[in-house]
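What follows is a structure written as structure tokens; I'll ask about it next.
Yeah, one chain of the complex is gone here, protein chain that is, but the others are all in their spots.
Each chain carries a letter (A, B and C) given by its place in the written order, and its residues are counted from 1.
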């Protein structure tokens, strides 16, 4: 297992080319948020937009539209009960699952619609639904962001066994398309196609609801923009997320998700050369 | 009566252990907020989440969902007209009553459902409803947060008599389970099982609507996290609430509840060693 | 005409007595805000609460509840289509009219219900409705806050004639109860029972929608708290409102109403001895 260093941020976060427009930085579709868990997609979207994604649309329960626009008029919305086919097709990155509850129908339709050249990030409830309903993974560029219990449900690797890298790799390889797996824990591990990485940053001040939704949103924002290497973009997003929390923890007992998102533009500026 | 010192904060607010996750810091259920008093649960939840509780769900009138999520996407919501049994059962701490109006049915169901190992904080309208309907207290770890008139209604101790510690203690002991009583006033008093404490902090800049909702939310956040001693956690929360107000009052004529909640993470950081 | 000085602020804004509670600082009822002009009551309430009023309830169209609570969970709400009798009766100060549209029924009911010991501030649309429908003024402590065109409609004194103090005083005295009149203009004039005052502060950076709603809210907050002299409280509120704008204008081209309200607690702190 390799320990990531701050170097990943310098490598991934580039100064933007002068001749570019919002399309250059990716179209992201975020799918999630029942009424009860509407905050999850708000936190997704705050992270994605603040990371610099070009255009962000949130497909969610319509009861969440107003709260989302209160936080972020920069995002567009669509009711996730409508047919999302066109929205999925025109996106570069799709993030599905934060606060999605038991909407397996939406997961199924998304898996059915995505194509191999698209990046699909699967988070939260969607991971549980895949395990419960034994859904078949789609053939897109898959990124999974389970916490340890979700990973157990998905992979069959128990939480105790998860300490052994080999078990996790095996489980990852058994999924037909070898997803990038972000296994959330104290010092989160990232399983890419060839290697396993661990971040040396982050701490218990992050142990609060919504932290994972923010991470998933940052992964969406980074992979949408920095397209030369999806795995490097994931590594950079995971590193940045916890490094920002470390920074905030110097003055705050708990580092709330919305404060992490607010700090992203200034944090990224530091690394863009 | 013992006068609390800042020492209670150093004793209760600990540096978090590295190996922990949001479950470690407690599940809190906040029940309150009719349409008319929807602000109350927003102020509850802002205080609870900023105090560092792990997972916070707000059971309230659905008309309050959007405003709550505008302030705090970190919280989850559920309509308090639904059956709350499962929500109550899986919580470590339940705070009921801020802005609850005349919903005695919800108080009754909650009292019926909570178990002895759970912490139940009873605030605001719920205290009045208990007095009016002569409800029987449940056998959970009870924390009551009355202002002086609510205490008179509950205990029969008139406001004049409340100056005498012995009357209040007697009333407290008469309740079948000896609740912790936070008797709100200028220099609030806290009646624990064996002792009575008074805080030397706080002032009239706190005399504004919502101050008590914020205090109740902080008590929920502290007791959910710092589980070694419920009474010490209550003492620390009450002390912290007024100490933050004192700090803000150095530059502000009135110290609004939402500003107190915003200051919690930085305040707590100072005491975590 | 006397020119007010900063001295009015030192005289009115007192350090609060230690033994006091939110009831000490007054109950304010704000009535206004059709759907179209919902922002008006939000700006009223932001000013009233930030001025330090004890308890604030906003009677408005229910479509405005969520936006109000997004800004200010500290305020309570009630649908202004309900019977407001009880709400009016238990208030110390009633502010009616900001963004009230053509709801003459609500003005009439309020005028019918208020009593002589209550303070009634009449602003915006309510002033126009009084003129149009020739409503009879109630026998409460009246404060009117017209801009120059509204004053012309109410008093018959044309805008040109308004330059002459005597005309305005005559019109004021003709109203059966001699209201305090805040005649809004460049360097606003205040007609109390015996004298006329002008503020030397304020400027054209205040010429933006909502400025008057904020002023009306501050008058409500000041008169609810500082009860020894209603006219002095009005003078202090009008002075403070423009003095804050002057301060903000040192760095801002236009001084938005919401920024004025946000600056009130720090501004008032400076004068409280």
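Things worth noting here:
FYI, a contact is a pair of C-beta atoms (placed from the backbone, for glycine too) under 8 Å apart; a residue touches a chain by one contact, two chains touch by 3 or more.
Given the structure is predicted, the values throughout are model-derived calculations rather than measurements.
Judged over the whole assembly, touch between the missing chain and the shown ones holds for A, C. The chain that is not drawn here is touched, among residues A:2, A:16, A:90 or A:136, by A:16.
Considering C:211, C:224 or C:237, the position touching the chain not shown turns out to be C:211 (whole complex). Remark: the omitted chain is touched by one listed residue; of C:117, C:134, C:186 or C:273 this is C:186.
By the touch rule set out above, subunit C reaches the unshown chain at residues 35-40, 42-43, 46, 63-64, 66-67, 70-71, 147, 185-186, 203-205, 207-211, 249, 251-258.
Contact between subunit A and the absent chain runs through residues 13, 16-22, 24-25, 49-56, 62, 65-66, 69-70, 72-78, 264-269, 272.
Everything that follows uses one rule, which is that only the chains that are shown with their structure count from here on.
Ranked by separation of Cα centres from subunit C, the top chain is A. Remark: rotation between subunit A and subunit B after Cα superposition is 90° (nearest 5). Distance from the subunit A centre to the subunit C centre is 49 Å, each centre being the mean of its Cα atoms.
If each chain is reduced to the centroid of its CA atoms, subunit B and subunit C end up 35 Å from each other.
In subunit B, the positions touching at least two other chains are 66, 70.
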